[in-house]
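Not every chain of the complex is shown here; the ones you see sit where they belong.
Each chain carries a letter (A, B and C) given by its place in the written order, and its residues are counted from 1.
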């Protein structure tokens, strides 16, 4: 989830978030169903263009995608070993296209827009009475907000280890990380209440 | 759901997502990676309890369904929802629930630190291995079209790592109980 | 403003944070001072209902805080660590976020956001990311988010924390200029030195309720 919002004013930035979120969803479906290689290749090329259009410098965009590419390469390799080659190629194209498009959408959609779209999407389900659409939107927004914060905390705590000459170990990182983020979360919850953001519950 | 519970579940969903930034490790020719995210699932159960822990996992699955690259190695979307890995993914909901359920019953503040740690460990092993693996194995066998036996043998690869993760989750659970007690308000 | 504490106190388990106290607060400016851990933040949270009294009751403009499930909408609160209070990463989005679900149209929300940014001369903050802001800018962004919803009472918990002389002066100027009723909790005594009413807390009890000079003098004795 490193691929967070990138400032800019590209066509994708201006495109309605609803269209983006829906087409991401639909693309996932279509790519999943089809295994027609020429079609997949064309779609993949289109997603390359979409991703390039966001306007990130080449170096940054490559850095963002590197870990994902490695995974895709590996999954394709496994598929290649146990399946016919064209299936492996289809997997490679499919995953690459999806990844690029997901990266392009997350780079051009703000958290606020995501929250609004999800709230609208979930609204019909609300009738069952299981979930509250506003809460689902809020929860998703909070996840997107917390991820970079957790990473920043992780860096702060490993620096604290370094400053005291201590080795970084999973438990000595995780314990303070979780306690500190829990405390932050409590403060965020208090702020949400103080700002009257979840007034539908009262 | 109180605002606090909502925020805490979102926090643990975010912790699971963040653990996905650690690169997944693929062993052998099984298309299911060893991932740090299952540690996040165990911790969600241990720290938040059954209800909030399993909702945290559901939020992650909702993000996957939106095609967001939140699983280890940047995966998401249909290709992650109907794949050899997906049984584990759905099983995570139950795993977090069972881990949380057992933690809530087994652990209380009056016990010695050893008892607490061992109980959290057991809860994480039962939820995160015994309950989780059947989901993963059956689903993998169906999707990848291999025999159950083969899928079962393949899943043995994960045991050492998952036992270590259960242990880490237990230490974290115990430390949180000492340093930031949430258990009294669990339920 | 009209805040009443009627034998209202708050405890966390065995620890009493604020002992039962009876007070009526109607001043436009109120200062709150005291040693670390003396109960200032807890007292302030009782005003907006974030902390419910464990004994007695608190009413704000006639409403009992215990009757409201969540915090009172007409009491704005700037927290001791404002970075946790900014919920969405982009300042403009965050301000707008607090206005949603209140029956405003999108256009009205946008207008209100612009208005509050203009009020604090903070238009250039609109598109900035909250986590990149300096301490002073963050404080101002938090103020905008809270004031956009039009609270009648504003509580500021240590608003000059970490600020340099310049940002401190800016915050002081903003506080002095607010039309809203303001409650300021602070260790920065200059900030409240002109206030007519200052509460001094000590170990959860009210040790003074007096004009600034007197309360500050008493505080200095306690701290010595």
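The definition used in the following text is that a residue touches a chain if its C-beta (ideal position, glycine included) is under 8 Å from a C-beta of that chain, and two chains touch if they have at least 3 such contacts.
What you are looking at is a predicted structure, and each value in this text was computed from that prediction instead of being measured.
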| item | value |
| --- | --- |
| Formula for the whole complex, using the labels of the chains displayed | A x1, B x1, C x2 |
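Just so it is clear, only the chains that are shown with their structure count from here on.
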| item | value |
| --- | --- |
| Centre distance in Å when chain A and chain B are each reduced to the mean of their C-alpha atoms | 19 |
| Where chain A and chain C are represented by their mean Cα positions, the distance between them in whole Å | 35 |
| Centre-to-centre distance between chain C and chain B (centres being mean Cα positions), rounded to whole Å | 40 |
| In chain A, residues with contacts to at least two other chains | 142, 145, 149, 188, 192-193, 198, 201 |
| Shared-contact residues (touching 2 or more other chains) in chain B | 3 |
| Chain B partner contacts - residues on chain A that touch it in the complex | 1-3, 21, 24-25, 27-29, 31-32, 67-68, 70-72, 74-75, 78-79, 81-82, 94-95, 98-99, 101-103, 105-106, 118, 135-136, 138-140, 142-147, 149-151, 154, 170-171, 174-175, 178-179, 181-183, 185-186, 188-189, 192-193, 198, 201 |
| Residue numbers on chain C that touch chain A, as the complex places them | 45, 48, 50, 68-71, 73, 75-77, 79, 81, 84-85, 87-90, 93, 96-98, 100-102, 127, 131, 145-146, 149 |
| Chain A residues touching chain C - in the complex, by the definition given at the top | 5, 7, 110-112, 134, 141-142, 145, 148-149, 152, 184, 187-188, 190-202 |
